[in-house]
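Beneath this line is the structure, given in structure tokens, with notes to follow.
So, chain A:
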Amino acid sequence: MLELRAISAGYGQFTALWDVSLRVGRGEAVAVVGPNGAGKTTLLRVISGLIAPRAGALTFDGAELTGRPAHHIVAHGIAHVPEGRRLFPALTVADNLKMGAFLPAARARFAESLERVYALFPVLAERRAQRAGSMSGGEQQMLAIGRALMSRPKIILLDEPSMGLAPVMVLRLFDLIRRVREEGYTILVVEQNVRQVLKLVDRAYLLEVGRIRTEGRATELSEQDFVRKAYMGV
Partner candidate 1 sequence: MTRGRALAGVLLLVLLLQPLIPLGGYRQYVLHVAIQIFIWSFIGSAWSLMGRFQLVSLGHGAFLGVGAYATVLLWNLYGVTPWLGAVAGMILAGLLAVVVGLPCFRFRVVGHYFGLVTLAVGEVIRLLIVAERDWTAGSLGLTLRSAGGDSLWALQYGSKQVFYYGSLALLLVGLWIWHRVDRSMARAALESIGEDETAAASVGIHVTRFKLGITVLSAALTALGGSLYAQAIAYVNPETLSGIGVSLKIVFAVVLGGMYTLLGPLVGTALTTALAEFLRILFGLKLLGMADTIYGLLLIIFIIFLPDGIYGSARAALDRRATRRAEGASITAKASV
Partner candidate 2 sequence: MIDPIFLVEAAVNGVLLGGVIALLALGLNLIFGVLDIVWIAYADLVMLCMYAIYFLVAVHGWPIWAAGLASLAVGALLGVAVHLLIISPILTSPPINQLLATGGLLFFVQSAATLFWTTDHRSVRLSLPSWEIGGIFIPATRLIPFGISILAVIGLYLFLTRTYIGTAIRAVSQDREAMSLMGASPQRIYVVTSAVGGLMAGLAGALLIFQYAVHPFFGGQFGPLTFMVCVLGGLGNMVGAFVASFIMSEVIAVGGVVMSTEMGYVIAFVIFIVMMFVRPGGILARRQ
């Protein structure tokens, strides 16, 4: 469903991704792991259109989306939960969710989506009038994911969802992501917490210094070897 072919991208003089190719099939859950600075965040920003790639091609559901602006790509069904959540801090939970459903197609089914999100994340229903900036890290992460769900996406990109969360929250978060996955969403998650994420996904890629080093099924890669490589960068 999502395919990257030989993508190269970077910032100014600096190239962060070299010749990266990966695929995510419909209904799959795929992870991209790797050490700090590997280019994982850049990868997601290229997919969602925040950065234009210098080379290579990006196709989604048959549509050629290379170099298109972010709001365009989102309209095709790609939702990006960015690194650090990037909520609208002065807006309430409810308003943040409203913004998630900005697209006309999403707005038409707003009530339905909202109910779904509140069912998945009851704490958001409780705190719907609270300012997003005043919530805890775990609640903010839930809101960020909920906001992405409001756009009724075909695929959800998650950038380091466990970042900054207490270990207890991390477990709960991955449970929630599992439930989102069970609702039928396709997921591409970038994570530093290799152990947890490999329990969640079907396949994983190892990204190191901007290049894909390995790829494989999660069950096979849960071996010590792979984990060691990911944690210590070989």
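Quick note on selection: all candidates are chains of the complex that A comes from, given by their letters.
Simple rule for what comes next: a residue touches a chain if its C-beta (ideal position, glycine included) is under 8 Å from a C-beta of that chain, and two chains touch if they have at least 3 such contacts; residues count from 1.
Every value quoted in this text rests on a predicted model; they were computed, and no experiment measured them.
Although all of 1 or 2 belong to the complex, chain A touches just one of them, candidate 2.
Looking at the complex, you find that chain A touches candidate 2 at residues 48-50, 69-71, 74-75, 79-80, 82, 86-91, 95, 98-100, 102-103, 106-107, 133, 147, 151.
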